[in-house]
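Inspection log for the structure reproduced underneath, given as C-alpha cells.
This view holds just a subset of the chains, kept in their places.
Naming follows writing order (A, B and C), and every chain is counted from residue 1.
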Amino acid sequence: MTDLSAVKAALRGQSIELPSWAFANSGTRFKVFGQPGVPRTPQEKIADAAQVHRYTGIAPSVALHIPWDTVDDYAELAAYAREQGVRVGTVNANVFQDDDFKLGSVTNPDPGVRAKALDHLFACIGVMDATGSADLKLWFADGTNYPGQDDVRARQDRLAEALEAVRDRLGPDQRMLLEYKLFEPAFYTTDVPDWGTAYAHCLKLGDQAQVVVDTGHHAPGTNIEFIVAFLLREHKLGGFDFNSRFYADDDLMVGAADPFQLFRIMYEVVRGGGYDPAEGIAFMLDQCHNIEAKIPAQIRSVLNVQEATAKALLVDAGALDAAQRSGDVLGANAVLMDAYNTDVRPLLAELREEDGRDPDPMAAFARSGYLEAIAAERVGGRQAGWGA
Amino acid sequence: MTDLSAVKAALRGQSIELPSWAFANSGTRFKVFGQPGVPRTPQEKIADAAQVHRYTGIAPSVALHIPWDTVDDYAELAAYAREQGVRVGTVNANVFQDDDFKLGSVTNPDPGVRAKALDHLFACIGVMDATGSADLKLWFADGTNYPGQDDVRARQDRLAEALEAVRDRLGPDQRMLLEYKLFEPAFYTTDVPDWGTAYAHCLKLGDQAQVVVDTGHHAPGTNIEFIVAFLLREHKLGGFDFNSRFYADDDLMVGAADPFQLFRIMYEVVRGGGYDPAEGIAFMLDQCHNIEAKIPAQIRSVLNVQEATAKALLVDAGALDAAQRSGDVLGANAVLMDAYNTDVRPLLAELREEDGRDPDPMAAFARSGYLEAIAAERVGGRQAGWGA
Amino acid sequence: MTDLSAVKAALRGQSIELPSWAFANSGTRFKVFGQPGVPRTPQEKIADAAQVHRYTGIAPSVALHIPWDTVDDYAELAAYAREQGVRVGTVNANVFQDDDFKLGSVTNPDPGVRAKALDHLFACIGVMDATGSADLKLWFADGTNYPGQDDVRARQDRLAEALEAVRDRLGPDQRMLLEYKLFEPAFYTTDVPDWGTAYAHCLKLGDQAQVVVDTGHHAPGTNIEFIVAFLLREHKLGGFDFNSRFYADDDLMVGAADPFQLFRIMYEVVRGGGYDPAEGIAFMLDQCHNIEAKIPAQIRSVLNVQEATAKALLVDAGALDAAQRSGDVLGANAVLMDAYNTDVRPLLAELREEDGRDPDPMAAFARSGYLEAIAAERVGGRQAGWGA
C-alpha cells in the first residue's frame, strides 16, 4: 500500500525549471510562426514564466540562454526574477548561432574559433556568478555533415580540452551539465551524440560534471528510462531537458507524445533516488512551441510532469519488489500499470486546493486575462530569442 | 556482357533538374549560415544553375519555387534561362510560409485559408503557363503536432477536394506531382506522410497526377528502391527529389550518405523502364546546403547521380536474370555488386572528353573563377529564398 | 458530454478474436521457452481460448493457423469450438515453414514452388468452407535478403497473379485479408512491406480483398492511427492483428508498450465508423508469448483493448469538433487527453458485474485452478504449433 500523505508531501516538494526561450518565438526550419504578446526582453520572459509558477506552484525557476537573454546587469535581472516570485536557474550557453561556428565551436578545426567559443563559455560562468546560478548547461551543435569533413577523433581531443578549461573555471558550488544529442544540426557525426560520450567526458571531469538527458535526443527505440536508471546508479545524472517527440527532436510539449514513457522515466527517477533533492537533479523543460500558445503550453507541460510523478510515487514498491523477486512477469507488470492507469487528476486538484491554489491551473490562467493583456501591451520591439 | 557504347549513349541522354533554391541560403532551424555571392534574384539563381549544366552537360533545367522566385514577367524569366543555356522546369508551390498556414494550407480547418492556399496553387499553374513548365510539384507541410489537434480524416477530405480542383485547372500537357514526407514540420500527423497516401490520391486524380519520391522523406529502414519499382510498375512514379540523409530529412548532397542505396534506386529505375524518356520521370535534386559551397555541391550531386546511373547501366542483365531464376542467392548478388564495385569515373571522364567537356567538372569549375566573381559582384541586396 | 449508457452498450458489442497459436509455445530465434500445460492439439488451444472468453465476455472467436491446426475433420473442430462457447474465426495460411519456401512462396522464382503455395492457399479456403470461417488471412514471409537476389518487380507480378487466383476461389461471403510487414524474416526486400502495397493490390482485387494492420509491422515512427483512418475512409481496412512493440516486431501483449498509441488507434476506429459491426472490421490479437503465462496474457491483452476502447468511446466528440474547427490546438488536445487520462477500470468492472461476470477477470481466472489442471493433465505428446 502506498502512503497517500507521503505522496502528497513528495509532490509538494517538486520543482520544475522553465526555459526562458520557450516563451519567445521559435519554430522549424520552414517557418517560425509568431504570436501576439511575445516577450521582447528577458524580463518579459521571466514575467511569463512567473505566471506558470503562480498557477502550478512547482515551477519556481527560469533558465537563461546566453546571448538570447543578454542584459547589462545580471544581478538586477536576478532581483527582478525574485520580485516575480521565481529565481534564475541554469545558464545555457549558445555557441551555435555565430557565423564563426559554421564548422563547430569548441571542436572547430580553427583554434581561433575554439578560443572564441571558450570565451563565451567563460562569460556564461560570469553570468552564473552574477545571478547565483549553480548550473551551466552545455549543448554543442558541433559535428560534421559529410564523411571525411573533419577528424572525428581530433574533435574529441578538442572537446576534452575545452571541457577541462570550463571545469577549471567553475566555482566550488557550480556544476557543468553536459547534454548529448543524436543529430541535428549536424547530420553525419555529432561530437556528443549519446549518453555514453557525455558520461565518459564527465567521468574524467570529476564531480562537478554531470550528464543532462534531453528526452528528445535519442535514436528511435532508445530506452530512455534505462539511461536514467544507469546514470543515477553512477551519480552522473545532472538533470533533464523534458519535451516529447514522435520522430526526431520534435520538441513538443512534455508528455504529449508518450505519457507512458514519461511515467516510466519518473518511476526510475523515484526508484533510483533521483527525486531526493540531495541528489541534485535539475528537472528542466525544453520545448519549442510553434503553433500553440506558449504560457498555457508550459502550464500543460508542468502538469504533465506532475501527473507522471504522482503516478510514479503511487507505485506499490513492496508489491512490485515481491513480484519481481518471484519471477512473476505478469504480476510485476500489473503493479506498475495499476499506478499508471490511476487517474491522479483528482488527487492533484485536491493538493492544489489544500495549498490555496485553483484546482485547475489551465482554466485559472485562461480566466486571468494575462494573455490578452500582454497582446495589447507588447506592441513593437523585437522578440529576444531564437533567431534574434 | 554489357554493351559499353549503349551505356554511353544512355548516359548522354541523362537529364537532371536543379532546384533554384539550392543556390540560395538555407540551413537548419538553429542557424542559416550565409555565403558570399548568394543570388539576390531568380535570375542569379538561374545563372548559377547554368554553371552546373555547363560543366556536367546533364543538368539542363531549373525548378522554380513560388513565391521565392516570383518575378513580374515569367516569360522573360524563361527566356533568360534559355539564354543561359538551360530551361525552366518544375514549378514548386510553397503553401507553408505564410502566417495563415500555421494550421495547414489545403487541409486547414478554416475554409478561408484553404481557399487562399488553392489560389496560390492556381497561381503556380499560371506560372507554368507562362514559362512552359509541364510539372507542378506539390509538397504540403500540412499536418498536426498533437493528438486530437484536428480531424485526421476530415483533412483527407479537404486534401482530396483541393487536389481535384488543381487537377481540373491543369492544361492537357501539364502534370501534378504529389510529394510525400513522413514528418517535419508537422510532428504528429502529416497529411501526405507516405507513398501509399500519395499513390491513393493520384490514382483517383487520374493520369495527370503522379507521385514524387524524395529520398529523404521516409521512416528509418524504408526500402526506397522497392517503392520506386512498385510505382514504376503502376506508371505512377512522376519523379524524384534526390538528396541524402543519415537520420531524418537531412537534405545532404545526393549520394553522400549512402551511395549504394542511390545505385540500387537507379538500378530499379533502369530495370523498370524509368530511364526511358517516354516514361517521363523527372530527376530532380532537392538538397539544403548549409555549410558547403552551393554550386560545387550541386555539381558533386549531379556527378554522384551520374556515377550511380553508370553503374546501374553496367549491370549484366542477362547474368543477373539467370542467377535469379536459378535461385543462386550469392551469384545474383555478385552480379549486382560487380557493377557497383566498378570505378566508373574513368568511363565518365572519357565520355566528357568525347563531348568536348573537361573530364573533371569540379576542378574545371573551381578554375573558372566564377565563385570569386559573384562574391565580388553580388554585394548588397537580399537573398531571394528560404526565409526571404 | 458523452452518454455513459451508450458507451456501455457499445462495449457490450465488442468482439476480439484470439489466435490459436498464442496458446502454444513460441519464442525468439534464440530460444523457445516451454510452459507446463501447453496445448497438444487444436482442440486444446480452443479450450484455452474459451477460458479467455469465459472471463472477459468479449473474445468469442478463435483464429486457426494452417497447417499448425490441421485436423481431419474441420466441421467437427468447429462444433467443438461451439461446445466450448466460442467459434472458429479467421483462417491463417502458413506458407513460410516448408523447406520449399526458402526463397519465397507465391513470389518464388520457381513456378513449381508457386503452385505448391497456391495449393496451400486453396486448401485454406477449403478449411473456411468446412468451418464456416469468413476470412482468409494472408501474411507472406516472401522477400529477399540481398540486393540483386531476385527481381523485385517480377515478384510483384507473381504476387498479383497468386492473389487473383485466391480471389477467384473465394465464396461470395468470404474475404481475403492481406497483411503487410516491413521486414523479418526477409531482410532486404519484403514483397508486401507496407500498407500502400497491400492497399494497391486489394484495390485491384475488388471488394473481397482488404488490408490487415498488424500493429507491430511498421517502420519506427510510423503513425499507425493515420493508416487506420485512411484505410477506413477507403473502406479497405479489413482488420487488425493487435500486439505491441518497442523495437521491431516484438509481438508483446497488446497495449504493453504504448497504451496511448492503442487508444489513438481505437479512437480513429470509432471516429471512422470502424467500430460499427457493419464495417466488418476483424479485431484480432496476434502476439508471441515467450516468458509470460499464455492464457492470462491473452486475458490481459483483451482487457487492454477493452480499456482503450472505453476511453476512445468516452471522447467528447462535440467538444473535440468545436475545438478543432476553431483552431484551438491546446483545447482540442485536452479533450482527447481527458478521455485518455480517465481511469475506466471501475466502469468496466461495473459492466462485468451487470453482466454476471467477475469484475476482475485476471483474478477470477487465477482462482479457477485451470492452469494447474492443464499442467497436470497435459503430459506427454508434442505441442502443436510454431516450430511443430
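Going forward, a contact is a pair of C-beta atoms (placed from the backbone, for glycine too) under 8 Å apart; a residue touches a chain by one contact, two chains touch by 3 or more.
Every value quoted in this text rests on a predicted model; they were computed, and no experiment measured them.
Participant: Since every chain shares one sequence and 3 appear in place, tell me the total number of copies in the complex.
Facilitator: Of the complex's copies, 3 are shown; altogether there are 4.
Criterion: only the chains that are shown with their structure count from here on.
Participant: Do chain B and chain C face each other with the same patch, meaning over half of the contact numbers show up on both, or with different patches?
Facilitator: same
Participant: Just the number, please: Cα centre separation of chain B and chain C in whole Å.
Facilitator: 39
Participant: Once you find the CA centre of chain A and the CA centre of chain B, what distance in Å lies between them?
Facilitator: The answer is 38 Å.
Participant: Using the touch rule from the top of the page, what residues of chain C touch 2 or more other chains?
Facilitator: If we look for residues of chain C contacting two or more partner chains, we find 220-221, 223, 260, 329-330, 333-334.
Participant: Contact residues on chain B for chain C in the complex?
Facilitator: 103, 109-110, 145-153, 156-157, 182-183, 188-190, 193-197, 199-200, 203, 218-223, 225-227, 229-230, 232-234, 260, 264, 268, 271-272, 320-321, 323-327, 329-330, 332-337
Participant: Residue numbers of chain A touching chain C in their complex, please.
Facilitator: So the residues of chain A touching chain C come out as 220-221, 223, 246-247, 256, 258-260, 291-293, 296-297, 300, 307, 329-330, 333-334, 340-343, 345, 362.
Participant: Quick one: which bits of chain A touch chain B in the complex? Just the residue numbers, please.
Facilitator: 27-31, 33-34, 96-97, 99, 101-103, 141, 145-147, 182-185, 187-188, 220, 245-248, 250, 252-253, 256-257, 290-292
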